[in-house]
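Removed: one protein chain of the complex. Kept in place: all other protein chains.
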Amino acid sequence: MQIETMIIEYILAVPEIVLLLGACLVLLTGPFVSAQSHWTFVLTQAVLLATLYLCARPFTGQAIELFNDFYIDDDLSVLAKSSMSAFMMVVILYSRGFINKYNYPRGEYYSLALFSLLGMMLISSANHLLMIYLGLELLSLSMYALVAMNRDDSVSSEAAIKYFVLGAIASGFLLYGISLIYGLTGTLFLSELSVENEIGLGIIAAVIFIVIGLAFKLGAVPFHMWLPDVYQGAPLPVTLLVASVPKIAGLLLALRLLMDGLQFMHEYWQQSLVVLALLSLAMGNIVAIAQTNLRRMLGYSTIGHVGYILLGLLVGNQDGYSAALFYTLIYALMSSAVFGVLLCAERMNHPLENLVDLQGLGKIYPWLAFLLLLLMFSMAGIPMTVGFYAKLNILQALVTSGWIELAVFAVVASVIGAFYYLRVIKLMYFEESDTQGSQPMPAGHISVLSIHALLVVGLFLFPQMLLEMCKQVIG
Amino acid sequence: MSFVQLCLTTVLAPLFGSIVVGLFGKWLSKSHAHLITIAGVGIALIASGLVFYELFQTEYAPQNFSVYEWAKIGGFSLGVGFLIDSLTVIMMLVVTSVSLMVHIYTIGYMHDDPGYKRFFSYISLFTFSMLMLVMSNNFLQLFFGWEAVGLVSYLLIGFWYTRPSAILANIKAFLVNRVGDFGFLLGIAAIAVSTSSLDYAQVFAAAPSLTESQLTITNSFQVPLLTFICIALFVGAMGKSAQVPLHVWLPDSMEGPTPISALIHAATMVTAGIFMVARMSPLFELSETALLFIMFVGAITAFFMGLVAMVQDDIKKVVAYSTLSQLGYMTVALGVSAYSLAIFHLYTHAFFKALLFLAAGSVIIAMHHEQNIRKMGGLWKRMPITYVTSLIGTLALIGFPAFSGFFSKESIIEAVHLSELPGAHYVYLMVLSGVFITAFYSLRLFILVFHGKPRMSDENYSHVNETPKVVTVPLIVLAICSVFAGYAIEPMIYGDFFAASIRVGEQHGVMTKMAEHFHGVQAMITHGFVATAFYLLLGGVLLAWLCYSLVPSIPKLLAPVLAIPSFILARKYGCDWLYIKGFARLGVGVGKVASALGDRILIDGLMVNGTASMVRGVSMQLRKIQSGYLYQYAFAMIIGLLELLTYFYYQT
Partner (left out) sequence: MVTAALRMITAKNPVHSILSLVLVFFTSSAIWLLLEAEFLAITLVLVYVGAVMVLFLFVVMMLNINTAQIREGFVKFMPVAIVVSLIMIAELVLVVISKEFELERESNFVFESGNTHALGEILYTDYLLPFETAAVILLVAIVAAIVLTLRQRVETRTQNPGEQIKVKAKDRVRIVSLPSEDKKEY
């Protein structure tokens, strides 16, 4: 009996186990193969593929708790884990050229990425505040190391230090909140959290500390300070990584904490999320206009998108959560594709670092420019791209639960936001440049990127399946 | 292949052809371009034939299914679906067969045009859009098809985009259709609001319960909801089917290449409005007012547009005005609840009007793009095939007994006669005199083009030759259709063909009465030779013969007497003048004032640029927060924490 349950536990957690073993294997392979070898890359993708294969299963509508209830296996975690592994595969694929070109330590880079994925998967499956904290630390630690990877670049090191210190403070907040929760409720299991007597200052303070830890991870104003610096400072593949997959993990963190754990405090965290969302929408979209660095601009745009995600979360019902989930998945899709474009341009020795670098891209690399155009449309939420649906869903959830003022504010913010997205398009197509595009496009990169970017149109035409999935997993 | 797949093939084959030729035309040769598109349309024709066969097997039981759901917004399901019944299938056959003819004909007509492939791409796209329109099972898709055919029509009218007149004509067509589409959209919106569905089946099911509903426009002004819906939808039909007063675009659209005039502006697109009203018969039947409105609009179009055709000198313009007039007949039929007759006339008209247009095109090719009938004459010797087929087309158009036009037009006149709607007897007089007018202008055209002395230099005359086979073969095929299409009247009109797709209210028993008077095709033809209409027809023919063949001086003699009417007719009742000088200029004037005051100063200056510069300013200030100092970042976080904490402390 005992043995049987143990086996079941390990079988259900097999994606994580495979991932962990794979990460170690990739790490060990590094020193044993030559620096130019593709084996680490192939091995990493194989591990990810195996993880994806093991994660993906049809939805059952049931939740199984494992490892003394520390670990939960439900539809939400399945969706999150599979999408995260899939995105990670794409991210690794895009990163490869850059890593090879600048001779980054491959084994370490890939295995740290895998470890960060492991952290994210643990967050997705966490049923205990301690697990959430540990998963988060695993994720953050890998991220710090990745951001600092390019030690010779002072901007990169500076970004890493900022990220690290601020991240430590945020973890401290989170941990403090968790300890308050433990003191007040006597348990850390998400499903058991509740307070016996009336809601007092203590639990409110705990919730606020937790929300702040969360806001930092997501990059909501005023806990966003690290985000533009990291986007700009980190090596491009790391920015791609930071900008895509962890957003899903961040949302899962929020869903686990707020939906699974603290739903009874909804009234309270909702108010703090309103403040954070409003600030993020305003700051993100307005400040992005003043940026001249493309990556920094994208960083602020992320903050704006986080505002949208928070809007979905704060509604606090099935509509809101699923809208936020949908938005996050779409955001990860768009964001990874945008950085994929940047990486592709970088590989062709036409780095898109500042906005001026975009000038005349429509003539130099027409296809790449077209893909970027689609993505910018999608980010701005213009119909014919799925970004429109993502925003629409959030707004719908807001309006149906009576937050009309917020919806109006969000629309105004995205109108302002449209300005800088469209400016990118203007630069690409309506400005001249003397540069000639001589380099051929890297075939594998551009073909995956094309499919990836065209998905924003494809999902606009066929959004139903993903929407249904997002609804279904939020039981 | 299953039924669904068949339907999908019908729709997608032309689309595929269009996309391939449109996007990859650069890499295709001319013959590949036309082969691909013709194959696409040919497949569509075969598939629609099979659909018809399947439907025939199941005794025309309507098939309603949804293919793809695009989105669900609130309670509305937006998607693509097909409703296949007898009405649809007849339209599918007409659209695909005429389209195929036009494709083949185009090979000859557009032979040396630089936009050859573009043209094929457009007409295939048109076929796709039109099929989407007729096969739709919901209003959204209907609207999609509606707008798509409008778009293609716009593109094709302006096909020779270097000609200023073509550009003017396509803008005109676009703007006038916009007026109609606005009404159409209002109608759809009213349906969506009142029935909360866009699906035909659900809307039709809900319609009877809406008869008592009122639509409040202002507090004191209410209109019956269904009347509003029907009239709004019909305004859309007026735009697309060129009914007075939204008819002005159709004659001008003759600027496009002739195959287009045949395909779009005679046989298919303009009939979309007629089809739509017939498809919505369950709605229209519930509103007496709307039917009355439709009947009068149709009668006015049929009569007055026929008159204009009498004074036109451009070969294509004559045919265009005759199209307007015939569309008027169809509309009248709709008005008196004889939907099946309207569709029947649509179906016969598609063949003979396409025939006439293509024949006109054939003449134009032979005359090296000369369109003025005053400069033609005596062509019958040089172009025997065109001559014979044109004769057949003309006879069909004027409704000579035993030709297809006879069956449909005669029946419509009879239906109006039997109608009990108030004012139907005036309409009866109008449509009856329309027969005379039709006969007159058709024969006038025919005689001026083919008979008499050639009114051109001998050298030019000797250069006129019969057109190549790609042109004449479609003419012959269409001529055969024009003769025999009418014999389908017995199964189509008096059988159960339309029973499942068209709903006629009991109070509008025109068709049942017609059925009582019907004793077979033979009897109808015999009766045709003694009916009033026949004498009028003969009168028209004789008068034309007299004026233009026997005594060509008569028109000149009569000119001073008829100065005022001909002035009015030549100016087309001043519609163009009113629209261009009146509405358009007023619109431009208002626009200029609004642009100067509202747009440039208020909106651009204050709101847009003002806001933009304000946002930019704020942005510049805000970015300073991001100082880059780590301790300031940390400080900001702590301040954030404190603010949130204090806020909640303050609350509790």
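Note that the chains take the letters A and B in the order they are written out, and that residue 1 is the start of every chain.
The definition used in the following text is that a contact is a pair of C-beta atoms (placed from the backbone, for glycine too) under 8 Å apart; a residue touches a chain by one contact, two chains touch by 3 or more.
Computed from a predicted structure; not experimentally measured.
**Student:** If I consider the whole complex, including the chain that's not displayed, which of A:Ile8, A:Leu201, A:Val408 or A:Leu461 touches that chain?
**Tutor:** From the options A:Ile8, A:Leu201, A:Val408 or A:Leu461, the contact with the absent chain belongs to A:Leu201.
**Student:** Can you say which of A:Ala86, A:Leu184, A:Ala249 or A:Leu342 touches the chain missing from this structure?
**Tutor:** A:Leu184
**Student:** Out of A:Ser111, A:Ser272, A:Gln291 or A:Ser322, which is the one that touches the chain we can't see?
**Tutor:** A:Ser111
**Student:** In the whole complex, not just what's shown, which of A:Val14, A:Leu27 or A:Ala56 touches the removed chain?
**Tutor:** A:Leu27
**Student:** Considering the complete complex, identify which of A:Met89, A:Leu138, A:Val242 or A:Ile394 is in touch with the unshown chain.
**Tutor:** A:Leu138
**Student:** For subunit B, which residues touch the unseen chain?
**Tutor:** The missing chain touches subunit B at positions 631, 635, 638-639, 642, 645-646, 649.
**Student:** On subunit A, what residues meet the omitted chain?
**Tutor:** The missing chain touches subunit A at positions 20, 24, 27, 67-68, 70-71, 105, 108, 111-112, 115, 118, 122, 128, 130-131, 134-135, 137-138, 141-142, 144-145, 148-149, 151, 180, 183-184, 186, 195-197, 200-203, 205.
Just so we're on the same page, only the chains that are shown with their structure count from here on.
**Student:** Could you tell me the distance, in whole angstrom, between the mean C-alpha positions of subunit A and subunit B?
**Tutor:** 51
**Student:** Mind pulling up the subunit B residues that touch subunit A in the complex?
**Tutor:** 69-72, 612, 615-616, 618-620, 622-623, 626, 628, 630, 633-634, 636-637, 639-641, 644-645, 647-649, 652
**Student:** Within the complex, which stretch of subunit A touches subunit B?
**Tutor:** 161-162, 165-166, 169-170, 173, 200-201, 204-205, 208-209, 211-212, 215-216, 222-223, 225-226, 228-229, 268, 271-272, 275, 283, 286-291, 389, 416, 419, 461-464
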